[in-house]
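All protein chains of the complex are present and in place, except for one that has been dropped.
Chain lettering (A, B and C) follows the sequence in which the chains are written, and residue indices restart at 1 in each chain.
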Amino acid sequence: MIELRDVAFAYEDAPAFTLAHLDLDVAAGTIMGIVGASGSGKTTLAKIIAGFIPSTEGGTYRGTASVAGAVLSEGTLTEAVDVVGLVTQNPFNQISGARFTVREELAFGLENRSVERSQMIERVDAVADTLGLTALLDRSPYALSGGQMQLVAIASMVVMAPPVLVLDEPTSQLDPAGTRLVYDVLARLSEGGTTVVIIEHKTELLHEHCDAISVLASGRIVSTGTPATVFADDRLSTWGVGQTRITQAAREARARGLLPVTALLPVGVSDGAAVFAENGAAR
Amino acid sequence: MNDLTIRIDGLRHTYESGVEAVAGVDLTIAPGERVAIVGQNGAGKTTLVRHLNGMVRPTEGAVHIGDWSTSDKSIAELSHRVGYVFQNPDEQIFARTVEGDVGFGPKNLGFEPEQITESVMTALEAVGLAHEAQVHPHHLSLSERKRVAIAAVLAMRTPIVVLDEPTTGQDEDGVRLIASIIDDLTARGTTVVAITHDMDFCVENFERVVVMARGTVRADGPTARVFADQPALEAAAVEPPQLARLARVLGWSEMAVDPSGFVDAYERRRRG
Amino acid sequence: MTTLYLERASAVHRLNPVTKLVALLAIIAIVFAVPQWWIPLGIVVLVVVPAAVLARVGGRLLRLFLILLLPLLVVLFIVQGFFFPDGTTVLWQWGPARLTVEGLVFSLTIGSRLSALVLGSLVFVLTTHPARLMTALTQAGMSSKIAYVISASLQIIPAFQERARSILLAQQARGLEIAGGPLRRARALLPLIAPLVLGMITDVDERSTAMEARAFGATPRPTSLTVVDDPLSERIGRWLLAAAAAAVIVLVVVGVIA
Partner (left out) sequence: MSGSTPAVDANRTRNRIFVALGTLVIVATYLYLILAQPEELAEGGLGTSALIALAGYLIGAGLIAAGAIHRLPTATLSLIPIAIVLNIAVGQLTAVLGLPLYLDSIGTVLVGVLAGPAAGAVTGALTNVIWGLTIGPIALPFAVTAVVIGVLAGYAARWGMFRRFYLAPVAGFVTGIVAALVSAPIAAFIFGGATGAGTGAIVAAFQAWGNSLLASTTLQGLLSDPLDKTITFTIVVIILFALPSRLRGRFPFVRQYNVFGKVAPVAPAEPAAPAAPAAPAEPEAPKA
């Protein structure tokens, strides 16, 4: 679905390339997690996949990024936006301000795509329902808390039902309950065929929900694979990516001879429980 | 060690909108203690800690910082005793250089010029930005600007430091750096109060945890004990740290604070 | 929301905003075309005030009149009543101040026109929710870009105030003393304004990305979730109002009304 081939980008007047020699493949209908230290180029990558670079950003761009077979840099931004939805970092900046209620805010993108009114009402109600926003529909979007705004920002993109959805740290302002809600929605979208790319620091959640993980370090993809392999990689810390506490514990247990070296390092609670229980931790 | 005890007595705060954000809190924090405050969005955490330097005033009850009541001191006066790091660094950064911005607080507190230079450089070294002292703060990334904001408070050398969500937006190295800053503060005898959603960070860096829900304290005590109190955590919708959840699934009664502690417990169990 | 709009259930509120706007423009055109001072005053008394009462915003209109308009009218009568350059019929004189008949008539003309202009606009603003106004104007063909700028400005005001408050707190927490003499307060200005402007400009990039991600400006003819009713009677009414205003102007220009 998403194909990046030898992509490189340097911002105007920047002394170095932010991204270089970048290859990335995301299969249709899967959830891909992108991890990496701050400054590794994650946000730039998100903008390339969504078609905003090079079209709205001056600088040096090379390589080809294609989504659903179309090369983004050859089409207009409008064409790209029809295929890829982008949720940016700060929820406050994603409220358009063009509309006075959450309901209209959610419909804003649909209006710009000339969707028929009856269909709009239906889609707005549905997305509000899945993200638990129904009670807020008649409130002003600016009267919401940071967490609620973040849910509205995500909903305003989900309602447009793009075939590809890119989210840049979508849960930074959410508490655990809100975060779970977002991941549930993403899982459901992916079941329905949407391709999801998510940039996130929360290793445990990515492990639980993603089909694949790519690690970005200094503007390059240094590792791609299933969450279980990537998050158990020895080099994770050198890339500035956090291991879960369970992985750390298992690693230590292994070093102390308490777990067999052949056992795969666990990342989350359920695989952790399986590994430790199998080796005699129960009771 | 400083000698300023934080005393919160029967505190209530109702906003003009009618929302009662803090609904009766009693809390004493001893000098040099490090306390994490956790809870869902909207539990009243920020409103509570904003009382500590007078940004929010009690509707009912009182907050004392040592012998001062926060009700009759200005925020600027209280800033001699309480430093406060905001969630959003862009709400305070204004100077054209990182150094100038970090020096703003010490200057306001009346430090001598050489004292300012010294405390600014020490603070910048602590947050790993000494080499960026002459850079425009807006040429830095958001996570670096957040560290500038932390340095700006460190440079004030207040006996009490409040941190509102210090780890959001920080990567692995950033979180580790913040943990080491908290260690330095404790070594200096500073009282540290932090709000956090990151339970792993909380459990590894704070000896005491206060769990809040709906403006009240639902649990308060040593970290390991609080995170073993399943009913209180559930009532406050707080998700325990990962190792605590694992221990629970495995049916353990005790709780390990960090991976080594967990492996120790695992070893004991394996031996029988 | 920080506009003057007052939520009420009234026939004036229910009118299509475009109709109210056309009526307002017609009134303004008429009062500024006719030379007689009593015509604008008549329109205020017979049209504007009754509309305000009907819309149940009369009390607020009175208050705004006292705050906004009355001081201007007082200044107007002093300046032009006593210092009108072309005044010849002097009623009373004291030093350079000469109360003249011409000056009074001039003040009355300007004052009554100004009253019609300001009070008419106020009734329009008091009874028209900006969201509904923007929807109706976009429906009538106004660029959605103009609608965006107006709506966003109105909504950013509270967010801006909120941010200004946070910045004030953040700098006070760093020991900034804001009480005191004017010099001290002037010095406090930079740490307060700089983060405000800087932050807002930094946000622009992400804000426009978010707008374009939702296809803003992709089509000149977007649809609308909300629709403002525009019955035939109002459409006819608008044409009649426009025709009436045009007729009055023509009559003034050809000299029938003088």
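In the analysis below, a contact is a pair of C-beta atoms (placed from the backbone, for glycine too) under 8 Å apart; a residue touches a chain by one contact, two chains touch by 3 or more.
Because the structure is a prediction, the values reported are computed rather than measured.
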item: Displayed chains contacting the withheld chain; value: A, B, C
item: Residue, one of C:Leu76, C:Ala140, C:Ile178 or C:Ala242, that touches the chain absent here; value: C:Leu76
item: Contact with the hidden chain (one of C:Lys20, C:Arg174 or C:Arg207); value: C:Arg207
item: Contact partner of the left-out chain, one of A:Gly97, A:Gly147 or A:Gly242; value: A:Gly97
item: Where the missing chain touches subunit A, by residue; value: 8, 10, 12-17, 20-21, 55-56, 58, 60, 76-78, 81, 97, 207, 211, 219-220, 222-223, 225-229, 232-235, 264-268, 270-271, 274
item: Residue ranges of subunit C at the interface with the undisplayed chain; value: 2-5, 28-29, 32-33, 35, 64, 68-69, 71-73, 75-76, 78-80, 82-86, 96-97, 102, 105-107, 109-111, 113-114, 117-118, 121-122, 125, 130, 143, 145-146, 148-150, 152-154, 156-157, 160-161, 164, 193-194, 197-198, 200-205, 207-208, 211-212, 216-220, 249, 252-253
item: Missing-partner contacts on subunit B, residue numbers; value: 96, 136, 138-139
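Here is the rule we use: only the chains that are shown with their structure count from here on.
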item: Chain-level touch network, classified as line, ring, star, complete or other; value: complete
item: Distance-maximising chain from subunit B - centres being C-alpha averages; value: C
item: Intercentroid distance (Cα basis), subunit C paired with subunit B, Å; value: 47
item: Intercentroid distance (Cα basis), subunit C paired with subunit A, Å; value: 45
item: Complex interface listing, subunit C residues touching subunit B; value: 163, 166-167, 169-179, 190-191, 194-195, 198-199, 202
item: For the subunit A and subunit C complex, residues of the former touching the latter; value: 47, 50, 52, 56, 77-78, 81-82, 85-90, 92-94, 96-101, 103-104, 107-117, 120-121, 124, 140-142, 153, 156-157, 160
item: Touching residues (chain side subunit B, partner subunit C) in the complex; value: 53, 55, 74-76, 79-80, 82-84, 86, 88, 90-95, 104-105, 108-109, 138, 152-153, 156
